[in-house]
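The other protein chains are all here in position, but one chain of the complex has been omitted.
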Amino acid sequence: MVVVLKNEATTQQINNLISWFEEQKVAVHISKGEYQTLLGLVGNTTNIDTDLIEGLEIVECVKRISDPFKNANRKFHPDDTVVDCSGVKIGGGEFAIIAGPCSVESEAQLLEIATKVNASGATLLRGGAFKPRTSPYDFQGLKAEGLELLLEAKEKTGMPIVTEIMNANHLPLFENVDVIQVGARNMQNFELLKELGKTDKPILLKRGLANTLKELLMSAEYIMAGGNEKIILCERGIRTFETYTRNTLDLSAVPMLKELTHLPIVIDPSHACGVAKLVKPMAMAAAAAGADGLMIEVHNDPPRALCDGPQSLTPEQFDDVAKRVFAIREAVKSLD
Amino acid sequence: MVVVLKNEATTQQINNLISWFEEQKVAVHISKGEYQTLLGLVGNTTNIDTDLIEGLEIVECVKRISDPFKNANRKFHPDDTVVDCSGVKIGGGEFAIIAGPCSVESEAQLLEIATKVNASGATLLRGGAFKPRTSPYDFQGLKAEGLELLLEAKEKTGMPIVTEIMNANHLPLFENVDVIQVGARNMQNFELLKELGKTDKPILLKRGLANTLKELLMSAEYIMAGGNEKIILCERGIRTFETYTRNTLDLSAVPMLKELTHLPIVIDPSHACGVAKLVKPMAMAAAAAGADGLMIEVHNDPPRALCDGPQSLTPEQFDDVAKRVFAIREAVKSLD
Amino acid sequence: MVVVLKNEATTQQINNLISWFEEQKVAVHISKGEYQTLLGLVGNTTNIDTDLIEGLEIVECVKRISDPFKNANRKFHPDDTVVDCSGVKIGGGEFAIIAGPCSVESEAQLLEIATKVNASGATLLRGGAFKPRTSPYDFQGLKAEGLELLLEAKEKTGMPIVTEIMNANHLPLFENVDVIQVGARNMQNFELLKELGKTDKPILLKRGLANTLKELLMSAEYIMAGGNEKIILCERGIRTFETYTRNTLDLSAVPMLKELTHLPIVIDPSHACGVAKLVKPMAMAAAAAGADGLMIEVHNDPPRALCDGPQSLTPEQFDDVAKRVFAIREAVKSLD
Partner (left out) sequence: MVVVLKNEATTQQINNLISWFEEQKVAVHISKGEYQTLLGLVGNTTNIDTDLIEGLEIVECVKRISDPFKNANRKFHPDDTVVDCSGVKIGGGEFAIIAGPCSVESEAQLLEIATKVNASGATLLRGGAFKPRTSPYDFQGLKAEGLELLLEAKEKTGMPIVTEIMNANHLPLFENVDVIQVGARNMQNFELLKELGKTDKPILLKRGLANTLKELLMSAEYIMAGGNEKIILCERGIRTFETYTRNTLDLSAVPMLKELTHLPIVIDPSHACGVAKLVKPMAMAAAAAGADGLMIEVHNDPPRALCDGPQSLTPEQFDDVAKRVFAIREAVKSLD
C-alpha cells in the first residue's frame, strides 16, 4: 500500500501517522520527493481500511498495491481449482455445459429438456425455482415445488442440478441440490455469502451487473473465508450504455480472471445478450477465449412457442451450438 | 404497452399473438404502417412479462408505456406522503436531518455526537451496527451490541434512531429501532424487502450504486406490496466513470422522483462524495433542489482525528453545514 | 414512431399536434387507451426531431420504432458489403488481419514489422503518424514524416496501409493512404465525417469509448450520406467500471452489428484490453464470433524490449495468434 501525503503535511503529523501504522504492525518506508512524500507500507496491510486513511486531512491518496483477496488469489495458489459437481468437473481443463429452462414449469417440461440437452452434451441441468424479479408483480417461480421437480429430474436423468438460492433460510430445501447459484443481484448480499461459506456445496457465483472483477473476487473471498472453496465464477453480462443487447458480455473476464485467480470461470451468454441469435456466436467465442464452461437457457415451452421463436434456444438450436462449441475446443486444443 | 412486430410476421402468427393477449385480458389495437405493424395493448398490462414478449421471433421490440410501479406512483396518489419516524416527520414540506457516526463504537462516542448534532438541528440519530463491507476481512460492525448502544443513546437523548439491517432474521433485534435502513447493496435483495413489507416500521431505502430510479421505485413497490407504505427514498451517489469523487451524487433524482412518486426523498452527501469538503456544498445544493431531508456522517473519533481531519464531518463542521442548509431552505421558502 | 400523450392533453391540443405531423407528410394513427392515447406515425419520420416532440407539454414520451440509419441498414441492403482496400477485401466472408506498430518510429522499424507480420498472414499494415493523446505533453506522432515512412513501407512490401486522420485539413497528405482510420475520440467529429464522405477511400471507423452501436451506425451514416459507402466498423473496447482491463471489449457487437448493418466489422483487441496477454484469447474469440477482421498492435521497438516484454505483441507472438485465429476460422467454416 502506498500512501501519498499532501505537501502541507507537517513533520509532526507525518510522524503521528507513521506511529499509527507501526502499531498496526506494518513497516513504513518513507520516500521524500521534490513535490510529494510517499509512505510505502510493507507487511500485512489487508486489515488497513483504505477509506479511513484516504479521509485523513494530510493524505492525498492511497493506492493499494497488493490484491485484497487471498484465498481466491492465484499468486498463493498457482494450480487451477477443479470443482467437482457431484461427478461433473469444472476447471483445470475440464469443461462442462450447464443447460436448462429459465424457470421450472412442470415435470414433463424439465424431463424433455433435460433428456435432450444431455444427449447434445450438456452435463449439468439448470432450472429456476426461486426467481429474483425486479417487479413484485412478476412471476416469482414455483419455489419449493420447483425444487421438487428439479430433484425428480435429477433422479430420472442422472444429471446433477444447478439452481438459485435467494435466502439463506431456504438452505434446508437445497440439501440435495448439487450446485447452488448466487444471482447477480445477490453478489454482494454478504449475509447470504457467509452462510454459503459454511456449506460444502459448489457455489456458482454470478458477477453483479455493475460490479468489477475485483468485487466478484472479494465476494468469492467471503464464501472462501468461511471454509468453502468450491466456487465457480460466472460472467453473465454487465450494464453498459448499449441498448441493442440487454447487457454487455465481458468475455475478456475469462483470460483476466485466469490471471488473477485459480477458480474456474463459466460464461452465461443467454442472460448477457438477451437475444437468442447472439447465444450461438457468443458461446463459440467463450469457448475460444478459454472459458471452463457455459450456462445456456434452453426451452420447449409451448405457450412461448406460439410464434415459433422463444428467446431461449430450442433443444435443436442448443444441439447446434453445442456441436460448434466442442469443435472450437478441439481446434484450440490441437494447437497447444 | 406497445408491441412492434417484424415485417416478416405472418397474419396467422399475428392473430395467435393477439388471441394470447386477449386471454390475458388486455385489449389490442392494431396499427398497420407502411414499414411496421404495431399492437397497442390497453388495460392492466402490469402482469405481462416484457422479456417474454420481446423474445418472440415475430416481435421487433416492446415498449412499456405506463410505469410498472403502482403504489409508489404519484399518478394514483397525488399528495405527498409524510413519513412519521416516532414523531419526526419527513416529506410533504417536513424536512429532517439524520446525523451520526458511520459505525457505532462506544456509548460515550454516540452520546457526545448525538447531543451535539441534536443541538445543531439534527432530529434523527444514525449509526451503523451491522456494516456491509466489500471485504470479509474488514470490520463488520459491533452488531447486536451496537444496536444496544443506539437504543441507549435514543433513551438518553430522545432522538429516534436509524440503522441498517442486512438480514431479515435480525428483525427481532430491530423491534425498538425507529427507522430501518436498507443499504445500496441490498436494494434488490427482494427477500429482505418482502419481509420489511410485513413490518410497520419506516424504511429508509437507499438507491443501488448502478440502479435506475425506476428500479429504486420497483424496490419500494416490493415493500409497499406487502402493506408497508412508510418508505423514505435515499439517493447516495451512483457509480460513474469519475474517480475524483467516490460516487456521483445524482441530485436531479430529487425533482425527478418528486414527479414520479409521492414518497419523500433524502440525500446522503457523505457517501456520495467520499470527501468531507464536498459535503457542505452538496448538502446546500440538496436543500436548494428540494430534498425532504439529509443524511450526514458526523464523527468525533479520536484515532481518526490523528491528523486533524477525518472524512466525516466533525460536530463543529456539521453545525456550520446545518446552519447553511436551514438558511437556504428559508431563502427558497420566502420566494414561494 | 409512437408518440404517447399525457392524460391531460385536450382534444384541441391533440388535433393541433396531428395537423402539424400531417404537414410534415407523415400519416397519424390514433389509438385511444383507457389510460393513455398513442399516436402512431407512419411514413418517413427520419426528419422529425424526437427531442422537439418529447419536449411538448402534452407528450409523455416518444419511441422511435424504425432505425434512424438508412444507408447502413441491412433491411434496405441485405447483402454484405465487401470493402476493397487496394486489393485486400474485408466483409462478406473475406477476412483480413491489419497489423503494425502503434506509432511509426523509423523506416527500419516499419519494414521489419511489416515483413514479419505479412509472413504470418497479415495483409494490411497499420501504423500511427498522427497520434491523438489525452495530454498535450505526450508524444503526438511523427505526423507528415510518419506518413512518408508508411508510404515507403507500402512500396517496399506491397501491403496497403491503414492510418489515422485527425484533421480534415490533412486530407491532401492522405492521398496515397489506402484506408483512413477515424479514432474513437473522433467518432462524433461530424465535420471530419462529412469531409470523409466526399472522398472515395475506405474508412475504418472506430466506436467511441462510451458510444452505443446506434451512434456508431449514425456516424457511419454521416460518411455514407456524403456518398462514400466504403466503411469498415471497428469495435475497440468501451468504457465500463472494470479497471483490470483498460476498456471492455464488446464482442457481442459483432453478431449484433451483423443483424443491423451490411458493413464489415473488425475487432481491435489490443486497445480494448491494454494487456498483451489478453490479445491472444480475445483475437481467437473474435474469430469464433464471426468478425470480418482483426487489428492488432505489433512492435519490435528495442527501447521497449528493455525488459523483454512490451505491451504490444512481438512479431513472434503475433505469428502464434494469427495461426490460432486461422485455425478457429477453419473449424467454424467446416461446420457450416
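The first chain written gets the first letter, and so on, giving A, B and C; residue counts start at 1 in each chain.
Everything that follows uses one rule, which is that contacts are C-beta pairs under 8 Å (C-beta built on N, C-alpha and C of every residue); 3 or more make two chains touch, one makes a residue touch a chain.
Keep in mind it's a predicted model, so treat the numbers as computed, not measured.
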Task: Of B:Val179, B:Met218 or B:Leu249, the residue in touch with the unshown chain - done: B:Leu249
Task: Option touching the unshown chain, where C:Met166, C:Leu213 or C:Ala272 are the choices - done: C:Met166
Task: Residues from chain A at the interface with the omitted partner, ascending - done: 2, 4, 7, 29, 31, 33-36, 38, 40, 42-43, 60-61, 63, 65-66, 210, 239, 241
- [ ] Quickly run down the residues of chain B that touch the omitted chain.
- [x] 210-214, 238, 240-245, 248-256, 259-260, 272-273, 275, 277-278, 281-282, 284-290, 323-324, 327-328, 330-332, 334-335
TODO: Against the chain that's been left off, what residues of chain C make contact? List them.
DONE: 9, 13, 16-17, 20, 46-47, 49, 51-52, 54-59, 68-69, 132-139, 166-169, 185-186, 188-191, 194, 209-210, 215, 218, 221-222, 225, 239, 274, 276, 303-304, 306-312
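Convention: only the chains that are shown with their structure count from here on.
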Task: By mean Cα position, the chain sitting nearest the middle - done: A
Task: Separation of mean Cα positions, chain C and chain B [Å, integer] - done: 39
Task: chain A and chain B, separation of their C-alpha mean positions in angstrom - done: 27
TODO: Report the inter-chain centroid distance for chain A and chain C in whole angstrom, where each centroid is the mean of the CA atoms.
DONE: 31
Open item on the list: Quick check: what residues of chain C touch more than one other chain, meaning two or more?
Closed with: 210, 241
